[in-house]
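A protein chain is absent from this complex, but the other protein chains hold their places.
Then we have chain A:
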Amino acid sequence: MIGLAPALFGLGVVLFLAAILGQVLREAIAPDGSHPVIETMNARIAAWWAFAVLMALALLAGKAGVIALFVIVSFSALREFLTLTTKSVADHWTLAASFFLVLPAQYTFVAAGWTSLAALFVPVHVFLLLPVISALQGRPEQFLARVAETQWAVMISIYCVSSIPALLWLQIPGFEGHTLLLIGFLILVVQISDIAQYAISRGIGRRLIAPALSGSKTWEGTVGGVVVAVLAGGALSWLTPFTQLQAMGMSLVLALMGFFGDLVMAAIKRDKGTRDWGHLIAPHGGFLDRLDSVIFAAPIFYHLTRFFWVTP
């Protein structure tokens, strides 16, 4: 493990190299911006830069700033998700409560460092209590679909997203004050895996995994992408409290979870008959389109790290 300043500097170098690599590839292969893999990669790298700048600004206000940033992400993600779910007028107060009670409560628990409550609140308390609001309206039509889809939206957009900033509150011996780097590690590994899966699928991918869900995910691309992510994770172990081997194992889990997230969210979009969740981040669709893999990987990453590295 290295110091915080050199690690942040190293993170900056990685982002710089990625941006330069993206531009060089574009100039060398398709300067007119016609190559989809290079354009996708450059759009992702631009999004990392945007995120890094936002995180840096947020950190000026300390952990509270980071919480505020992720409250906005959760709010936008929930707005995108609930736009597509089954609902009726009877769910109005349920939906309002998700935005204006559950979301602030969850982030309050994260910011207060009440880790057990943050881990249990949405999957247990909200799961049991939120449907009561809908039930009290006395409208049984499609009741299970309505409450189940709302719970899904809350789990994905609030619970899973909130486990990203929750990494900052982990107490890892010898890693105090460095937990910010875990967020960088998580996002970089998952996104490198995304890009590699996509590029390898386009390049040599032949066998589609689930043609009805996605025309771009192949076995070749997925295996290749996971291998690339594991190697990248090993090379980035200096960002983490993990040994190189542990970082590679963690990256294997992150890459697989990222792939699962992509696949599951693609299935939901197909079911709801839409290509993108939203339109807010212009070339990327919505927040959920860009974050689906990170959202699935984050809670597993958080809980694995907490279980094995945090001393009780």
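By definition in this document, contacts are C-beta pairs under 8 Å (C-beta built on N, C-alpha and C of every residue); 3 or more make two chains touch, one makes a residue touch a chain; residues count from 1.
In this text, contacts and distances are computed from a predicted model.
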Quiz item: The complex lacks one chain in this depiction; which UniProt name from "Acyltransferase-like protein", "Mono/diheme cytochrome c family protein", "ATP-binding protein" or "Transport permease protein" does that chain carry?
Solution: "Acyltransferase-like protein"
Self-check item: Absent-chain contact - pick from A:R26, A:R79, A:R146 or A:K269
Solution: A:R79
Quiz prompt | Options A:A56, A:A96, A:L128 or A:I204, residue touching the unrepresented chain | solution = A:A96
Quiz item: Residues of chain A in contact with the chain that isn't shown?
Solution: 75-76, 78-80, 82-83, 87, 89, 92-93, 95-96, 99-100, 278-280
